[in-house]
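All protein chains of the complex are present and in place, except for one that has been dropped.
A and B label the chains in the order they appear, each numbered from 1.
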Amino acid sequence: MAKRVLLIEDEPNIIEAICFILSRDGWTVHTHADGTTALERLAAYPPDVVILDVMLPGRSGYDILQDVRHSPQLRHLPVLMLTARGQAKDRELAERLGVDHFMTKPFSNAEVLERVRALAGP
Amino acid sequence: MSGAPRGPVFLARETYGRRRLRDLARMLPLFGAVLILLPLLRGADPAARTGGVLIYLFVLWALLVAVAALLSRRLADESPPRDGAD
């Protein structure tokens, strides 16, 4: 059975790109563009990997990550974080909050794919 | 209560002018008082006419009003008065 990725991102073109790359590799990709309801979506449908953008409408990716790590149900969920704010302190903050991997935009397609595979595990 | 010296000894021209304006405002009623008493000196003079005194007093009065109006306009232009010299 195909593994599931939930992509939480609001830029349509980036969504299209990531969906294409992952589906071509055999993943089932769900997308969600709103920060406020992202956590409910996660809880209702826990995927195998989450790709999380930082700048989301309504609620920031950091907040969502923090809640994920505090939720008994979701705390072990692998999270790949993407951000266009490429400063060192952004990375530090994400790591402190318990991100599994942090990537700055623009990313290389191959790297995203590789990271998602790695995070999903065997 | 406040004994600390404030302000420099020499004042800018503008400040100086304002102080003199206040001095004028202080002196105005004294001048007025003296001038109001002048008809008394003429009282003994048999040639003094009541009509003349009447006109003199009203002209004096009008002058006082005019000078006071000028002064109050000029004094009102200043920022709130805070001189400790009173």
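Please note the rule applied: a contact is a pair of C-beta atoms (placed from the backbone, for glycine too) under 8 Å apart; a residue touches a chain by one contact, two chains touch by 3 or more.
Throughout what follows, contacts and distances are computed from a predicted model.
K.L.:
Determine which name in "Multicomponent Na+:H+ antiporter subunit F", "Sulfate transport system permease protein CysT", "histidine kinase" or "NAD-dependent dihydropyrimidine dehydrogenase PreA subunit" the UniProt entry assigns to the undisplayed chain of the complex.
P.N.:
UniProt lists the chain that is not shown as "histidine kinase".
K.L.:
Would you write out the residues of chain A that touch the absent chain, in ascending order?
P.N.:
10-14, 16-18, 20-21, 55, 57, 83-87, 104-110
K.L.:
For chain B, which positions touch the chain that isn't shown here?
P.N.:
1-4, 22, 25-26, 28-30, 32-33, 36-37, 39-40, 43, 48-51, 53-54, 57-58, 61-62, 64-69, 71-73, 75-76, 79-84, 86
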